[in-house]
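Heads up, one of the protein chains got dropped from this complex, but the rest are sitting where they should.
Our next item is chain A:
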Amino acid sequence: MKGRWTRIVRTPLGLTATVLVVAIAALAVLGPVLWGSGADAVDTDAILSQPSAEHWAGTDNLGRDILLRVLVASRLSITLALLAIVITVVAGLLLGSAPFVLGRRPGRLVAAVVNIAVAFPGLLLALFFAVVFGVGATGAVLAIGLAGAPAFGRLTQTLVAGVAERDYVAAARTMGIGRFRILVRHVLPNIAEPLVVNATVGAGTALLSFAGLSFLGLGVQSPSYDWGRLLYDGIGTIYVNAAAALVPGAAVLLAGLAFNLFGESVAKGLGIPVGIGLRAASPARAGSASGPERTGQGEDPGDRPSDVVLDVRDLEVTVSGPSGPVRPVRGVSFDVRRGEAVGIVGESGSGKSMTALAITRLLADQGRVDASRLDLLGNDLLAPDTPARRRMLGTTLAMVFQDPMTAFNPTRRIGAQLAEVATHHQGMSRRDAMARVVDRLTAVRIPDADTRVRQYPHEFSGGMRQRAMIGMGLMGTPALIVADEPTTALDVTVQQQVLDLLTAIREADDVALILISHDVTVVGEVCDRILVMYAGRIVEDMPAADLAAARHPYTRALVDAVPDMNTDLDELLATIPGRPVDPADVPSGCAYADRCPLADARCQAEDPPLAADQADSPRHRVACWHAGEALPAQPDDQSIDELVESP
């Protein structure tokens, strides 16, 4: 929390707003003490005088100094505004949380009342309440306070409803904890930030409303005075002394601005930081980071057969994190041949999706891609973008995303979205393109494709949508399909159909496939070769047939951790202690050392290169100093998991 507050103050806007708010608060406290007597001093010799060295903003009709009166009035103005906002917040909280505490039916009634009240303009409500409570400071405070309550209540109600859906509230309910307790303990702390921000902004608005009411003569009455009252007095003599109206006006403006800016910067500082890890690293900053470490990774294999579809050497991806550049992919080298299926497996955060995005050039604005070679069919993917290259990418490379619902535009028909590929990249006419869409959708086994093309994405089931997504990739003549967790969002039965489809396409057209998954069994079933990624590096590269004979301790643990239909029910599943490495804080040496049962001093110090360690299987490469060594037996009683330090 403390860190976040200092972060607010560190931005220029936040600093300005904080200084202004502190200055205004100091003025409200000290003003009447310092200048109270001066502001009330009547000087009959200088009635309605112009600004002068003695009276900077001139004097009023009793010869009192206007500037001093403005300074002194700050206390009353600020106090009234704060009182009003307190009333708003309290009444708003009561109204907004009532539906949650009262339950369904009475809750709906309260919500309806609030919704009707919100429909009335705030000033109208304020005038209504001002009439009810009578003219004067008390009436104005109540009027402005209550007038803001419906809007604040509506906001609270929405926020409460959002948190009430969360599982931790459901969990508290299953424990039998009362609704009021849940509200105080679980709901309010989690919506406090937006409420605080809105209250701060509301204080600024209340201040302005007060000035408005006093200006209308409904607010503070003589002999006390606030800024609105001074403005009201000054406006009558504006042609004699413009400063008499302008100075209190400026005070209202400045204080209102201070509160609003403070609210905004608090909102920015307290809100959930947006886009962490996915904002473009500015080249200068990325360049100043420690240079790319190119250890023994990715030595060229002597023979480079010509059927290589994708050739990746020393791929690095840099994105900007909350504290400096982060490198989620650190030197990845592999190639994919024609018709080959390569699987990339790893835990979340291992850099497997980043690798896919880098290859498909979808990372363009979000991070920096470096590689000593990144070729697709002999075309350099790192070269600057040209229309010809975009066409090449659009027709030879297909990408299948995890969530087929978000990968389609929900407002356009499926047919039109697929046809776009053909009309845009291949220059086909609409009619020809639509014929090709129907043909391709049939190829991905979508029944009644000619009627289906006129449907919208939401009319497709999840599996159908994923097939349509693959069909979109097949609109061109792809040499490579990159599928990033294509079945994670699907049911197991549908998952099998999609995997079968990918395999069939690959075999029919000799298309290469990169399949990214967290599930080593899925990858083992579909792919010829498996790349295991950990902390942004490939730690093992092996033929899928060798999966059972994996040599890296991480791969072996991944395989053993997943129960399958033949798992021995009497044995414990393998576990990997600790948590994956945070890309922002990769240790020197082997990144897996902290979780590895075989790790020794050398592992902590030196990062092992990815190399073939057995003469009889040159295609099986592994990055480990202890590849293939026997793992110590897992202790029968699991040891207690140690406290994990925050990243």
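In this text, a residue touches a chain if its C-beta (ideal position, glycine included) is under 8 Å from a C-beta of that chain, and two chains touch if they have at least 3 such contacts; residues count from 1.
Going forward, contacts and distances are computed from a predicted model.
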{"item": "Complex member absent from the view - protein name from UniProt, among \"Molybdopterin synthase sulfur carrier subunit\", \"NADH-quinone oxidoreductase subunit H\", \"Formate dehydrogenase gamma subunit\" or \"Dipeptide/oligopeptide/nickel ABC transporter ATP-binding protein\"", "value": "\"Dipeptide/oligopeptide/nickel ABC transporter ATP-binding protein\""}
{"item": "Options A:A53, A:A383, A:A508 or A:A548, residue touching the unrepresented chain", "value": "A:A548"}
{"item": "Hidden partner chain, touching residue among A:T44, A:S222 or A:S348", "value": "A:S348"}
{"item": "Given A:A53, A:A119 or A:M175, the one touching the chain that is not displayed", "value": "A:M175"}
{"item": "From A:G36, A:G217, A:G427 or A:P563, residue that would touch the chain that is not displayed", "value": "A:P563"}
{"item": "Of A:T16, A:T423, A:T442 or A:T521, the one touching the omitted chain in the full complex", "value": "A:T521"}
{"item": "Touching residues (missing chain, whole complex) on chain A", "value": "166-168, 170-177, 185-186, 189-190, 347-348, 491-493, 495-496, 499, 518-522, 524-525, 544-545, 547-548, 557-558, 560-565, 567, 569, 572-576, 578-580, 638-646"}
